[in-house]
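Below is one structure; the comments refer to it alone.
Missing here: one protein chain of the complex. Every other protein chain is in place.
Let's turn to subunit A:
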Amino acid sequence: MLKLRVIPCLDVKNGRVVKGVNFVELRDAGDPVEQAALYDAAGADELTFLDITASHENRDTILDVVSRTAERIFLPLTVGGGVRTTDDVRRLLLAGADKCAMNSAAVSRPELINEAAQKFGSQCVVVGVDARQTSNGAWEVYTHGGRTPTGRDVIDWCREVAERGAGEILLTSMDRDGTRSGFDLSLLKAATQAVRLPIVASGGVGELKHFVEGAEAGATGLLAASVFHFGQFTVSQVKATLAEAGLPVRPTPSFFQAKPRP
């Protein structure tokens, strides 16, 4: 049976983790690679780097971070932030990313989704959808970190990105993001019913039970940032909570045991 994915998200700015727990065993708490290695050992099912580097000149630092991470960690890695062209996608994939999340650029030029899926395969094309509820109970797509309204309906946009060849949707509730009041469950239900693609829920986790609610609303990936970074709870606590609720999780893998044959 396919397992739910618990996905820690690291905000990376100019090659450094923006918010992160100060683990004592870390030589460099601000190094995304060190943080990623900890989550790997802790049983994370995937990792997401969100590059929030403001200036275009510093974009290459994320490539270095991705490359150093991929050398050490053999887990699927999604990278988002600033992905504008298929060249951006190619450079991230070559550096070692497995999936690229595109958001604002996909809204302003939706053909980017088709082009990336055609060139590199749907499996690596994630479309990030930032949603904000409107007064009539629907949701509107926002871009540029939730600042710019687009007039697009979230559910229509989810259907469109699926048709254009995306392999996954990373659905963030801008209303819930940072509130710790739980995922927007009605948004998740509406989106998971509208498309067949796997949907990663993001925005609002503050308690362990929120992961259970997100999974029950249809998300197959559950992303969180601050609750992990600030050490509020561990990946294993999340998995234990999901398992107690009867939901499928991957057990934390054992250590490598390969021995050369005589």
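The definition used in the following text is that a contact is a pair of C-beta atoms (placed from the backbone, for glycine too) under 8 Å apart; a residue touches a chain by one contact, two chains touch by 3 or more; residues count from 1.
The rule we apply is simple: contacts and distances are computed from a predicted model.
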Practice problem: Leaving aside the chains on screen, match the unshown one to its UniProt name from "Polysulfide reductase NrfD", "Imidazole glycerol phosphate synthase subunit HisH", "QueT transporter family protein" or "Electron transfer flavoprotein subunit alpha". | Solution: "Imidazole glycerol phosphate synthase subunit HisH"
Self-check item: From A:149, A:178 or A:251, residue that would touch the chain that is not displayed
Solution: A:251
Quiz prompt | Options A:31, A:45 or A:130, residue touching the unrepresented chain | solution = A:45
Quiz prompt | Hidden-chain contact residue, picked from the options A:9, A:50 or A:93 | solution = A:93
Practice problem: Give the residue, chosen from A:14, A:61, A:86 or A:122, that touches the chain omitted from the document. | Solution: A:122
Self-check item: Where the unshown chain meets subunit A, residue by residue
Solution: 1-5, 40, 45-46, 70-71, 74-76, 93-96, 98, 120-124, 167-168, 196-199, 220-221, 250-251, 253-261
